[in-house]
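Note that one protein chain of the assembly has been removed; the remaining protein chains are unaltered in position.
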Amino acid sequence: MLYGIAFYLFAMVLVGSAIAVITAKNPVHSVLFLILAFFNAAGLMVLLGAEFIAMLLVIVYVGAVAVLFLFVVMMMDVSFADLRSGAMKYVPIGVVVGGVLLFELVIIYSGWKFSDAMELANPNDISLTNTEALGHILYTKYFFIFQMSGLVLLVAMIGAIVLTLRKRSGVKRQKIYEQVNRKASDVIEIHKVTPGTGV
Amino acid sequence: MSDSFLIEYLPILIFFVIAGGAAIAAVAMSYMVGQQNPDPEKNSQYECGFEAFAESRSKFDVKFYLVAILFIIFDLEIAFLFPWAIVLGDIGMFGFWSMVLFLGILTVGFVYEWKKGALDWE
Partner (left out) sequence: MIDLALDGYMSALPEIFLALSGLVFLIAGVFRGNSGTTFLCYSAAFAFVFSLILLAGVNTGEAFSDLFIMDDFARYIKVIILLGAIASVVYAASFLKDEQIFRFEYPVLMIFAVVGMMVMVSANDLLTVYLGLELSSLSLYVLAAIHRESIKSSEAGLKYFVLGAISSGFILFGCSLIYGFAGATNFDDISVLLSGDNSLNIGVIFGMVFILSGLAFKISAVPFHMWTPDVYEGAPTSVTAFFAIVPKIAAIALIIRILFEVFPSMSEQWQQVVVFISVASMAIGAFGAIAQKNIKRLMAYSSIGNMGYALIGVAAATQNGVYSVLVYVTIYMVMTVGVFGIIMCMRKRGYAAESISDLSGLSKNSPVMAYGMAILMFSLSGIPPMAGFFGKFMIFEAAVNAEMYILAVIGVLLSVVAAYYYLRVIKIMFFDEAEDRFDCDIAFSRRAMIAISVILIVAFIFYPNIVFDGAMSASLALFPK
């Protein structure tokens, strides 16, 4: 009972805020609705017993991704009204694509059945929290996958820097080592000037 | 799942109710208690006596975004540490060195971005 109420509450708010993301006039509101959607998705994950995934959604998506989105929409010099003006003509094609996907999902779920092996994927050992269960295999059995994800993150880091880092020329900055090591003899020249002759 | 599982989350629900209640109360109180004399001039945007010329958005330097992107990457790295920290006793030395290797790869990235000057704020 309680479980059902909680599920439908999260699910409805999730779908509602997802719709609001694409219909809101103000892009900042869109992002705020997106954050609401993430929170509700996290709630659904908690209901499934996947607390770790719920926490990941909150710290990664809400904490970092949504903040970056907010950053971008608030600071980009783009007129969103202009962007939006041409969007209506894509509605028919969007409806078609969305309709096809929805139709497919309906077909999938109407004919769905799990294989016998599906029992294997269910956690039998309730004494473990799912964070522990993940930890037990992620760093050992899935060692290879874990290191590959490290490389993916590294490439993401390189990509971000390659594509966005710009060195401005002519910026004055402190170079402590050089400043401390500067000697008067290197930078000052003393000329004896006899009056009337100039330097 | 049973309802008893949800009861464990009751403190969080109470927390949300109190937080939401406090937030709503603050807005509602100021709305009800404060005097309201709306007037078109009062409600219009104010920019040194002029009408607003343009939107308040302006182009920002991309280095702001760079910091945010790098933050996301390290945030993800941190997310991998949680399960590891919990089960470190069970997964032994192999699990420990597995994480060290992972952190090592990202440390190479960190050295790269430091030396490259991506962390400098000029």
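A and B are the chain letters, set down in written order, and residue numbers restart from 1 in every chain.
Criterion: a contact is a pair of C-beta atoms (placed from the backbone, for glycine too) under 8 Å apart; a residue touches a chain by one contact, two chains touch by 3 or more.
Given the structure is predicted, the values throughout are model-derived calculations rather than measurements.
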| Which is it among A:V28, A:A87 or A:L151 that touches the chain not included here? | A:L151
| message | Applying the definition given at the start, please give the residues of subunit A touching the unseen chain. | response | 104, 107-108, 111-115, 117-121, 140-145, 148-149, 151-152, 154-156, 158-159, 161-163
| remark: Touch rule applied to subunit B and the missing chain gives residues 92, 94, 98, 105, 108-109, 111-112, 115-116
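Operating definition for what follows: only the chains that are shown with their structure count from here on.
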| task | Would you tell me which residues of subunit B are touching subunit A in their complex? | result | 1-3, 5-6, 9, 55, 57-60, 62-66, 68-73, 75-80, 82-84, 86-87, 90-91, 94-95, 98-99, 101-102, 105-106, 108-109, 112-113, 116-118, 120, 122
| said: Quick check on the complex: what are the subunit A residues that touch subunit B? | reply: 1-3, 6, 46-49, 52, 55-56, 59-60, 63-65, 67-68, 71-72, 74-79, 129, 131-132, 134-136, 138-140, 143, 146-147, 149-151, 153-154, 156-158, 160-161, 164-168, 171, 173
